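A short write-up of the structure that comes next.
Only one protein chain is missing from this complex, and each of the others stays in its spot.
Order as written gives the chain letters A and B; numbering starts at 1 within each chain.
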Amino acid sequence: MNKFWPIFFMFWPILAIVSFVIAPGMDWWFPGPAMSPLGEQIDNLFYLILVIVAVTFVGTHVALGYVLWRGVDNKDQKAWFSHGSHNLEILWSIAPAGILMFISLYQLDVWMEFRVKTHFPEGTTPVAEVTARQFEWRIRYPAPGKKLMTTPQSDDLYTVNDLHVPFGRPVSIRLRSMDVQHAFFLPELRVKQDAVPGAVIPVWFEASKPGEYDLTCAELCGWGHYKMRGRVFAENESGFEQYLETLQAEQNFDGVTQPEHTGAQIAEYGIEDSQ
Amino acid sequence: MSTLNPAADASAHAHDVHGHHEIGFVSKYIFSTDHKMIGIQFLFTTLLMLIVGGSLALGVRFQLAWPWRAMPVVSQVAELAGGPTFVAEGGQISPEFYTMLFTMHASVMIFLVIIPILAGAFGNFLIPLMIGADDMAFPVLNMLSYWFMWPAIVCFGLSFTVGGLNAAPAQGWTSYPVLSAIVDSAPGAGDAQTWWLMGLTFVGVSSMMGSVNYMTTIINMRAPGMTLFRMPLTIWSMFITAILQAFALPVLTAAGFMLLTERTLGFNFFVPGGLIVNNGDPTVGGGQPLLWQHLFWFYSHPAVYIMLLPAMGMVSDMLACVVRKPIFGYKPMVYSMAAIAGLGFIVWGHHMFTSGMNPALGMTFMISTMMIALPSAVKVFNWIGTIWGGKVTFNTVTLNCVAFVSMFIVGGLSGIFMAAVPVDIYFHDTYFIVAHFHYVLFGATLFGCFGAIQFWFPKMWGRMMSERLGRLHFFLTFIGFNGTFFPMHLLGIAGFPRRYADPYIHPYMEHLMPMNQFITICAVIMGVAQFLLIGNFVLSIFYGKKAGRNPWNANGLEWTAPSPPGHGNFDILPVVYRGPYEYSSPLVDGRDYLMQTERLNPAAEAVDNPADDATTDPGSDS
Partner (left out) sequence: MFVSSPSSVTESNDESSGEDGADASDARTSELADTSSGEGESESYRVASYDPASRLLSVVNENGVPAQLSVAKGDNVQILGPALQEGRNLYLRHCMHCHGVSGDGAGPTAQYFKVKPRDYRQGVVKFTSTKANVPRPSRDDLFRIVKLGVPGTYMPSFMLLPDEEVHAIVEYVRWLAMRGEMERKLNAWLSLDYSKEAVADMEEPAEEIESAFAEAWADEASDNITQFSEELQMDWQEADKEENVVVPPTERVPPSPESIERGRKLFQGNKAKCASCHGLTGKGNGPSTESFNDLPGQPGVKSDKAGLFDIWGNIVKPRNLTAGVFRGGRRPIDIYRRIHSGIKGTPMQAFGSTLNKEGEIWDVVNYVLSIPFENKQGGH
């Protein structure tokens, strides 16, 4: 009976490990594999840390379990009278220090690539301006064939919550906020950047495959924080251009000359085209 | 001589060894200047607030598990109150009520539970007893530090109710502007937020009075022979915490004032121009929202250690006692606490990796954050080393201490993911963070507190707490805690964001609802289990087994005082001859403890005992 508690304390780490092992199979894991080259690097770093952490977790808990197990068993009259070990202290200071230093230095490249402008991949072009507001994503594209300007132009194209981008090459957006702080979060692409009021922040990402990716807000922005559901729709270059043209046609619709599109038709446009 | 106002002159008590004071009810139990009473007042208040904060958390959990379903109890109460107060129409809560729930849960738990239970309750109760002083250096200041909690509680309570019951602050406990700076930006950004800020200021004032007092007391009022490196780790941790608090808190207070003036006097620190909030007129001004984040986290990151270090110290003391072994690596423990505190000042930026601050800062903060894991690791290894070769008896104290170590390992390790900037890009503001800080603040700190309540209870009341109830409470809390918070790691990996009232409108999270329901059930178990603690606590005050002066056979000075100690604490002023961890010392036979005040062989010990120079007449000096 006196072994109950050591077993109890060993039982839960086992459960923890088991739950992590079965998690991917139970779909309690990342929302799909990373869909961008940067995301893959982030995932690799995650797995690297996961391995290091898992080893440490198991190691410390085995040690904890062992000392508890021996502790309840201790038949000596008195406990071991020891004030510690200088060598051990040195050892267990330097070893983790090395590991932690390695982890942090090893991560720097990915961070620079993601955030430092001069390290952005070559050929990253801004495709749209995304303005977060309570509680939607307002999107501004340049007219087809034109470049995105920092100020609105009369021929700009507008849409909401539905960001189309070409896949297979790095693209960037100008991220702004119209009111409070928001965050532009693409879980499948592992991209997150806060939209700070008063600032324009360039964010780049690259969708490696065509498809729909969720876009959510990840910084508390008010009562409707959860409502900010958007998506990034990655399609091929011609599909993207065609999308912009459709958007342009829709936006210039004068009720006479072209067939009327509803917003819904626009949202669904080009799905077959890109897959 | 000191019967009129026994607290006015702390040094007077040394003469009054038997504590025969004629103290009125009010000055004994309410406006008491006795550190023990103040500590107990803090303890009661924080336990009360623990229930409040816990109930708010259950509200959050209910919405996440069964979104938009009528909330049990709350709906009924609202009906009794005769109107749609907490519940919105149709029996649902409203989304802004959800944001208020988590905002106030965090505010109550951090500012009214964890910080005061550690520094206020245990700091007050233990510091003079453990260093052999008869009271705090500034007893009246001490009393004020407790009574400044109440304006804070009132302000937080008012912030809940001004503007109808539906307008508590809803900006998250971090209160990021612009949301918190512009009155129209959100429900609860009006008067509620102003009251909340004032509450925060009062908490700050209370903490600041406490920390000034603790520093002075620890530096000036140690008993003869109590050198710095003979202090128990609890005292070290309280000392370091007090320093942290004293240096970090002014920044938050200043930031809070800046926000207050911005909201009420039209100053402009945080709101940039040209914003259109709530479809109103564009804002004017040139503020910078990131400024608040820097100022806020400059306090609030050290605050995490303020919320953790004292628990580390107390666990070290308790652990050494229950395994009957000296603490493993006393000095490394002290240095690592100091290192945590020092590094704690230069890691605040890791809360802001995705905030758009200069990316170069991201790199520096990553390295400093990784480095702060190091002293934490050293402490863990030392705790395991302490248990190593000890004689372990599993009582409630042991259970809670081991749980502390185990949970702290998880909380520390999960922190590494977030310290790594690229990985944090993904994990920022997901449930992984929620899991992480609950493992640290609940898993570590609160388990430490539960152990500490059990451990020092006999000193507070002269009676033991029920061991059986204590273990049951531990068992249920531990199961409920891990069931609640461990799956949150997985939620975080699945990209489940924080602070979503209805995450399931996003297709990629739809399948996570069953897991959230499981979490909620575990949270309810954990919540219900806390009534065992409260029950055990209250019942044991009256019906607990009588405890002597030293029920745990521990070494510290507090165990030489009567249980409960009278006014002035000690019958005779203690003189300290050794450190507090001489368990199982071969110097004594027949018992495995050796109290700090015991003088064994004057000749043998004279060399390293400065206490010998001090007077042996305990009554003449303090």
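Everything that follows uses one rule, which is that a contact is a pair of C-beta atoms (placed from the backbone, for glycine too) under 8 Å apart; a residue touches a chain by one contact, two chains touch by 3 or more.
Because the structure is predicted, anything quoted here is derived from the model rather than measured.
Novice: Need the list of shown chains touched by the one chain that isn't shown.
Specialist: The chain that is not shown touches these displayed chains: A, B.
Novice: Looking at A:F114, A:F135, A:F205 or A:F240, which residue reaches the missing chain?
Specialist: Spelled out, the listed residue whose C-beta touches the missing chain is A:F135.
Novice: Taking the full complex into account, find the residue in B:E96, B:D424 or B:E582 that is in contact with the omitted chain.
Specialist: Considering the complete complex, B:E96 is the one touching the chain left out.
Novice: Using the document's contact rule, name the residues of chain B that touch the chain not shown here.
Specialist: Against the missing chain, chain B presents residues 68, 84, 88-90, 92, 94-97, 166, 184, 186-187, 278-280, 502, 505.
Novice: Hey, which chain A residues sit against the chain that's not shown?
Specialist: Spelled out for chain A, the touching residues are 134-136, 138, 151-154, 158, 160-162, 223-224, 227-231, 250-257, 260, 262-264, 267-268.
As a working rule, only the chains that are shown with their structure count from here on.
Novice: Which residues of chain A touch chain B in their complex?
Specialist: Against chain B, the touching part of chain A is residues 2, 4-5, 9, 12-13, 15-16, 19-20, 23, 27-31, 41-42, 45-46, 49-50, 52-53, 56-57, 60-61, 63-64, 67-68, 70-72, 74, 76, 78-85, 88-89, 92-93, 96-97, 100-101, 103-105, 107-108, 110-112, 114-116, 133-134, 177-181, 183, 185, 187-188, 190-194, 196-199, 201, 214, 216-227, 229.
Novice: What residues of chain B sit close enough to touch chain A in their complex?
Specialist: Listed in rising order, the residues are 94-96, 98-99, 170-172, 174, 176, 178-179, 182, 185-187, 271-278, 287-290, 323-330, 332, 354-356, 359-360, 362-363, 366-367, 370-371, 373-374, 377-378, 380-382, 384-385, 387-394, 398-399, 402-403, 405-406, 409-410, 413-414, 416-417, 419-423, 425-426, 428-430, 478, 482, 486-487, 489-491, 493-495, 497-503, 505-508, 511-512, 515, 581, 583-586, 592.
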